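Submitted below is the structure of interest, expressed as structure tokens.
Excluded from the complex is one protein chain; the other protein chains are retained at their positions.
Going in written order, the chains are labelled A and B, and every chain counts its residues from 1.
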Amino acid sequence: MAEDGSTASESEEYEYHFRGNVQYNGEPLEGVGISLEGNGFEAETETDADGRWEIGVPEKGTYEVTLDEDTLPEGVVVAEGGATREAEFGLTKNASVNFFLGEGTRVTVSFFDQFAQRLFNGINFGLLLALAAIGLSLIFGTTGLSNFAHAELITFGALMVLTFGSNLGWPLWAAIGIALLLSAALGWGLDAAIWKPLRRKGVGVIQLMIVSIGLSLALRYTYQFFYGGSTSQLPGATLPSDIRIGPIALSWVDLLSMGVSIVVLLAVAFFLLRTRIGKATRAVSDNASLASASGIDVDGVIRIVWVLGALLAGLSGILWAYFRPGVSWDMGFQILLLVFAAVTLGGLGTAFGALVGSLIVGVFVELSTLWLPSDMKYVGALVILILVLLFRPQGILGRRERIG
Amino acid sequence: MSSDATPRSKPVKTTGLHVGDAAPGVKKHDPILIADGVKRTFGGLTAVDVEHVEIPRGAITALIGPNGAGKTTFFNLLTGFDKPDTGTWSFDGRALAHVPAYRVARMGLIRTFQLTKSLALLSVMDNMKLGAKDQVGENLFRSLIPSLWRKQDAAIEEKALEILARFKLDAKKDDYAASLSGGQRKLLEMARALMSDPTLVMLDEPMAGVNPALTQSLLDHILNLKAQGMTVLFVEHDMHMVRHIADWVIVMAEGKVVAEGDPHTVMEDPAVIDAYLGAHHDTDLGSTDTGHVEALKELLDDEQ
Partner (left out) sequence: MIDWGAIFGNAAVELISPTTAAYALAALGLAIHFGFTGLLNFGQAGFMLLGAYGYAIPALKLGWPWWACLLSALLASVVFALILGIPTLRLRADYLAIVTIAAAEVLRLVFTTNEFQPVTGSANGLSEFQAGLLEFNPFPPGRYGFGPWVFDNRVWFFLVLAWVVVALAALLTWLLMRSPWGRVIKGIREDEDAVRSLGKNVYSYKMQSLILGGLFGTLAGIIFVMPRAVVPSYFQPTLTFMVYAILLLGGAATILGPIVGSMVFWVLLSFFSGFISRAVEAGWFPFMTQVQAGQLRFILVGIAIMLIVIFMPQGLLGNRKELAFVK
């Protein structure tokens, strides 16, 4: 890429340059707007006939480069990483910034094919939501707590993989292993340090819920404090979707994620239905005082539920980091309401209801992008939540007697 | 008509309430409440299935039966706190099916609860005042102009003081209801029910959890209700109390009315003895909760 003078004139004035090449399916795109902002400096330019652009900046540093998606041809969008990204210089005076373009809402893809693709994504999303939702539901069932800090348990799993896998360079399997272990430990620790003492104190469920809101706020901004406000990628998160099954394009990460979700959900079902501890958990959920009177160690069960719930939430966070894709400090909070919606849809406090609710929410969110703009895709799911409560307040699998 | 004046030895029983032989669903001369085909199921479990029952006016009727017989559920259905699957019932000739609980109360059918529902962080006096009907100041807009409701509020307060004095709670009028003892809360709940001058008072286990020292006074208050012309229907386990004050007894078992009659004859009814002895007492912990304990049962099965 020679400095042939075809780029914006201001780039000549400066020593440092950002460059890029905007192409779609190997064809250069001309006239795509690129803007840059940072360190008190702003500039914009357009790509030339070869799809190239270049912007000069006065000093080294971190800048935000934005590709104006409105200037892309119909049906083409920035596929991965978003239209705005942070860019900085390495050792040289030039740095390249590339945007990965893909088919966004391509009209050329048939409706059925889109539907199939979204349905698949929706099921995948629903399964990872279910991991978080079952934990939330078990905690609600056994302690009556609507745990708003569950969002931070989700984020925690992904952040730990980021820390060990990306920042410390551990192999991915080890990073995920330690992340899950630490998630479980966090669940244990939260119950030991906060929730058990509060139960002992006899604090009411509404007070507990508000405590969880405070905890959520504190944890979330602690994450931002240490990890910053930007989005990072986990190893392997930006793999191309090159496996094709009929109309569905997916990557091996998608397949793996789905497989892991299904296996873990089956394991949880086995745990709840077949193991002694699992049965005790359901008994505590059904009627804590009766369970206690029958000699079940209620506090012990609740401790296990917290560990399990945090573990599942951490796993869900890791999968969510691959699904979005990206790890950020508030990623759990972004889907918290969807998890709540899933739990409520299924019937508060019923683990299997949470699974069904999650699948409905996941599929609905993804399918709704066929009709709704993608920045409104959560709206549909939340509206459905309100409508379901209107007609079937006990949720889809809940018992009627449970409403107050 | 104060409680002190009531003879403690032998309350006057009202007799001749029914028409024909005493049997489940027997007709009454002057019924105040008539229920027909009231059925309520929870999941697969039938909690209440009452074919026909009449509650006699101006008398004290006891509703008895073993645990899980559906007495409280029946109470909830009659007062609009629960909705039956099928059935009709009427109070003073007015149909009550599908009437919301608050309207039922406004018609003059006031109930109390098994677990006392005193309003803990309201003063005893505020608890009482809340019981009064047709308050001008309970309307959002009129409440803003005190001159519209002051006078009525003062009258209500006077009446409340009078009733509180009768229940010996007047010294506590400014205390939080939460500071009362369990028995005092039962008294307060009953006193509060009287604020609306009800025609039918339904008491759900008025004696449960009451200190024995207060039992006699509670009994006297119930008898007093009758003396003042009110009809009383109550759920109770204590057979002594039932025998002592009830004019009529209705026995429920497994959701159905199995026997009716005056207290002395009904206790000898084989159906009643059967209902009590045949009932399994291990389901004591929750009456409608039976569907919820499957996991626990599985767990217990495992251990055997």
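As a working rule, contacts are C-beta pairs under 8 Å (C-beta built on N, C-alpha and C of every residue); 3 or more make two chains touch, one makes a residue touch a chain.
These numbers come from a predicted model, not from an experiment.
Of the candidate positions A:N39, A:N167, A:T222 or A:S289, contact with the hidden chain is made by A:T222.
Contact with the chain that does not appear here is found for just one residue of B:L45, B:A97, B:L119 or B:A271, B:L119. On the side of chain A, the interface with the absent chain consists of residues 146, 194, 198, 201-207, 209-211, 213-222, 224-225, 228-229, 337, 340-341, 344, 348, 373, 375-376, 378-379, 382-383, 385-386, 389-390, 393, 403-404, using the contact rule stated above. Where chain B meets the omitted chain, the residues involved are 79, 81, 100-103, 105-106, 110-113, 117-122, 126-127, 129-131, 133, 135-140, 143-144, 146, 149, 153, 176, 178-179, 189, 192-193, 195-196.
Following the convention adopted for this analysis, only the chains that are shown with their structure count from here on.
The centroid of the Cα atoms in chain A and the matching centroid in chain B are 53 Å apart.
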